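Input: one structure, supplied below.
One protein chain is absent from this view; the other protein chains keep their places.
A and B are the chain letters, set down in written order, and residue numbers restart from 1 in every chain.
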Amino acid sequence: MARYLLGRVFDGLVAILGVVTIVFVVSRLLGDPAVLLLPIGATQDQIAELRAGLGLDLPLWRQYLDFLGGAVQGDFGESFQFMRPALDVVLERMPATMALAFSALGIGIVLGALAGSLAALYRGTVVEGVVMVLALLGQATPVFWLGLLLILLFAVELGLLPTGGYDGPASLILPALTLGTFTTASIARLLRSGMLDVLRDDHVRTARAKGLMPRTVFLWHVARNSLIPVVTMTGILAGELLGGSVVTETVFSWPGVGRLIVQAMEAKDFPVVQAGVMVIATTFVIINLLVDLLYGILDPRIRRRG
Amino acid sequence: MLEISDLAVGFSREGRFARVIHDLSYSVERGETLGIVGESGSGKSVHALALLGLLPQPPGKVLGGRALFEGEDLLALPESRLRDLRGGRIGVVFQDPMTALNPVLTIGRQIAEPLIRHKGLSMRQALDRAAELLDLVGIRDARRRLPQFPHEFSGGMRQRVMIAIAISCEPALLIADEPTTALDVTVQGQILDLMAGLRERLGMTMIWITHDMGVVAGIADTIQVMYAGRIMERGPVEAVFASPRSAYTWGLLQSLPHGAHPPGGRLRQIPGQPPDMFNLPPGDPFAPRNPFATERCFKEAPPLRQVPGSVPGHVVAAWYDLPAALQAAP
Partner (left out) sequence: MRTFLGALTRGSGWLGLIGILLITLLLLFAAFGPLLDLPDPTRTNLRARMAAPTISLFGVGPHPLGTDQLGRDILSRIVFGSRVTLAVAGAAVILGGIVGTLLGLVAGYFGGFLDRLLMRLADIQLAVPLMLLALMVIAALGPSLQNLVIVLALVSWVRYARIVRGQVLAVREREFVQSARAIGASAPRIILRHILPNVLTPAVVVATLELARVIVLEAGLSFLGLGVQPPFPSWGRMLAEGRTYIASAWWIITFPGIALMLTVLAVNLLGDWLRDHLDPRLKVR
């Protein structure tokens, strides 16, 4: 188990290093930051001075190492817009994004598990049909459109909830529902098909042959086993959630990292874009590390593997 | 102790329906070991699942019949009462120990479950008892193995665990559905010996389902040969082995590796295919594969009748006279 975990941590670190590299390469593709930083009409001398100041006159490998060193220390430079360290600007927005992503994940897990279990338990009935059609629609509905529809219905027509912004729990409901729908649908479908597979397994028959109560059979011999693919999927879904949060935050004017990145991109505030991408990617890697850990706990067959 | 009468089971697949058990009737006495033999599709496993209420319905369906176990009709009992019996008064061992155990729960928990359910033990008491049971089925170092998972056990060891689960609540009846088929030959012998020993110790009645005549010879008091959902022949093991009266029994005996054949000689298979249950011929279902079949065999299904001149209880369903036919054959 320790070796398995160490391996996962190492993989995670390599992935983060890779992300830093991608961000560096992309940032150098963006053109000369010195030109972008200075007002139009700056003299050659001014540009050269700033380039030296930013370390842009050094060889590329030195720039890369400097960038890497900065990234390790959380130094992505100053935000052009806010004149403050870019990482600080990003981290201030993290709680809002986390609140949104975890609410959405919570909605997805609770509703998805409920719907998926119902569909598996009532297989071959109307219940299964309804759940599956809803799940297919949920997976096919783009988040930003769903967000607009929910605004139209609950904010504009019914006036029950705010159209956006960040004040109080009420303003979290619509964004979380929007972002959580895809997760809900995915978990429902996965859990249903997983449970239908497990229900056919021999060991479920053994459990019933022991005379166990249906509740025990379902929880300990069906649901327990069906969780494994769902947990694996959660890692992938976390990526969809973090990516989806970019558009969801934009739709609902939610002051999170996703919206910050989009705004920074429009303002050509590249340090903030880089810091934002790094923070999101690191979060994603950590979530996947936790998922792997949980996976190892749920499936004893994994624990002894290298 | 168990008395089955007119059990009929059907199966549907892709809109077609087939009777897989035809008016099956037999009984098992207390302390008796009944060996049920047949190829796949003979209905031997399906009827056991139907008795236990474990038949997947659909596609399966119990069409009728009674199965009195200690005075209660298993087929008419509400599911809740049947649950009390399963794992309690009736234990089951399934064929494939590699898949019959839950891969993500500890062995200890899986043995403890029926004890908690039927004997009302606490988890702690149940685990103590589970260790004793592992010891009883010949797994050394039982305490240490309780927190382990199925994948840490070999096939033979897993089957011992399955047996420990089945006998945990000291059942009156143990149904073993091909418990040795998936195992190595050497391990088969060990499991066979283990179960024979446990039967004596716990005084269990046993139904042993297999396709292997050799296994039946080793463990059963009574043999019951089934084909296409019907009993072809039934009787005390010695009598049936000494003088089989059904051509199907004879064929199964011929395919045994030892016996009348010279060592190293080719194993004889019964020619022809197992029956297609969706397309059964009229009359004796074995007739198309039977070299001794008479014209009547193809038209009319033979009833089970006492074999004249044999011990009481040796019954056969055949229109032809096998000993005479064998003598006439070259």
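Please note the rule applied: contacts are C-beta pairs under 8 Å (C-beta built on N, C-alpha and C of every residue); 3 or more make two chains touch, one makes a residue touch a chain.
This one's a predicted model, so the numbers in the text were calculated from it and none came from an experiment.
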Which displayed chains the unshown chain touches: A
Residue of A:Ala71, A:Leu100, A:Ile151 or A:Leu191 in touch with the missing chain, whole complex considered: A:Ile151
Of A:Leu6, A:Val26 or A:Met213, the one touching the omitted chain in the full complex: A:Val26
Chain A residues that touch the omitted chain in the full complex: 11-12, 14-16, 18-19, 22-23, 26-27, 29-30, 136-137, 139-145, 148-149, 151-152, 156, 193, 229, 239-240, 242-244, 246-247, 250-251, 261-262, 265-266, 273, 277, 280-281, 284-285, 288
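The rule is simple: only the chains that are shown with their structure count from here on.
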Between chain B and chain A, distance of the C-alpha-averaged centres to the nearest whole Å: 53
Of chain B, residues touching chain A in the complex: 52, 54, 83-88, 92, 94, 96, 99-105, 113-114, 117-118, 149, 151, 162, 165
Residues of chain A that touch chain B when the two form their complex: 201-203, 205-213, 216, 220-221, 224-225, 228, 298-301
